[in-house]
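With one protein chain withheld, the remaining protein chains of the complex are depicted in position.
Up next, subunit A:
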Amino acid sequence: MSQPKVIFRDYPAQEGLRSDRSAGDRARHRQKVRKAIRENIADIVAEQPIIGRSGDTIIKIPVRGIKEYRFVYGKGKGTGTGDGDTEEGQVVQKAGEKKQGAQPGEGGDDEGEDYYETEIMLDELVDIMFEDLELPDMERRKMRETLSERTLRRAGTQRAGNPATLDKKKTLKTLIKRRIAGGTIGSEDPASMRREDLRYRRRKPKTRFESNAAIICIMDTSGSMDTMKKYLARSFFFLLFQFVRTRYRSVEVAFIAHHTQAKEVSEHEFFHKGESGGTKISSGYQKALDIISERYHPDVWNLYAFHGSDGDNFTEDNETMLKCANELCDVCNLFGYGEIRPWGSGLVDVFERNLDADNFKAVKINEKDDVWPAFQALLSKEKLRHALREEEDADAG
């Protein structure tokens, strides 16, 4: 037998000769992943620990939407190698778990399984979440602009100033003009310069107006709000915050916890502290109104208020509660009430019968899966309201 011929090809020294053939297919795949994420957003919001993370957090999301299907057998008999003393009846794999000892990527055994995790930045995820909602730009009232950034811009020259800002060209021009005007050009010593010739660059502060927004998170922390309910409320607040954040340059958040009394708390306390006792929702609303009048004047701030509760309120408080809710609707862009696993009949009906503001929405959240649809329902209110306003504007015009 003769030896085969062999050819060696070295790694190309120039980068241009190394092709990246897969770039296009990777991009196309990436598009599909994005689409799959968009389609599974409700699951992701329900399952992923994304709340309270910063925008550059990298999270892993299982992607199920881009499976490649084939005719395959369902779960049946298979074979494997053991460690030498395998016995009948031994469990190889518990239901729902990965086979013990199997290497990721080895595959072959689990034909049915074909989803994998993709990594994505939280910010990108939030973009994907909101890009498909077809939301109008949120309404911003013209008055609600504040000075948000200080920069300087050039505004001509001035006669006095810091030597560092001397405008040499302009100074020379002034000097020449003065000599022509005085008829001394040519006779005077060219180097003689008078104080009155000096020109300095002038700078003016530039004001950029930005719409600012504040989110008032109100949560019932009475004894009936358990961890799960708080978790659901938290998911909702998270979405609201992320959504508002994509539309305003600066967003402030205030947290109000209430049972029969309300107080402003830190974010940590808001989500972790439990209280006991009864519930007076109006206390929370009143606190919100107080904070708004102290810090977030409605002329300057776009306000979003959201209240999470299990709807367990003292009946005698309902009237005050509705009154305060009405006031909140007057000052806020949007006011939402989310009822989480209500005790008894809850308050959604009470709100819907008695509160007629077009920027109010009451939603029900019973399971993790409800969070995203509820959020969409809340935003649909914003959409509707936007459309109504456009109509009004058209009528007025």
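Following the convention adopted for this analysis, contacts are C-beta pairs under 8 Å (C-beta built on N, C-alpha and C of every residue); 3 or more make two chains touch, one makes a residue touch a chain; residues count from 1.
As a working rule, contacts and distances are computed from a predicted model.
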Undisplayed chain, where the name is taken from the UniProt record, one of "Stage V sporulation protein R", "ABC transporter permease", "Sodium:solute symporter family protein" or "Phosphocarrier protein HPr":
"Stage V sporulation protein R"
Looking at the whole complex, which of A:Asp56, A:Asp83, A:Glu294 or A:Asp356 touches the chain that is not displayed?
A:Asp83
Residues of subunit A (touch criterion as defined above) contacting the omitted chain:
1-11, 18-22, 24-32, 66-96, 99-106, 108-109, 111-112, 116-119
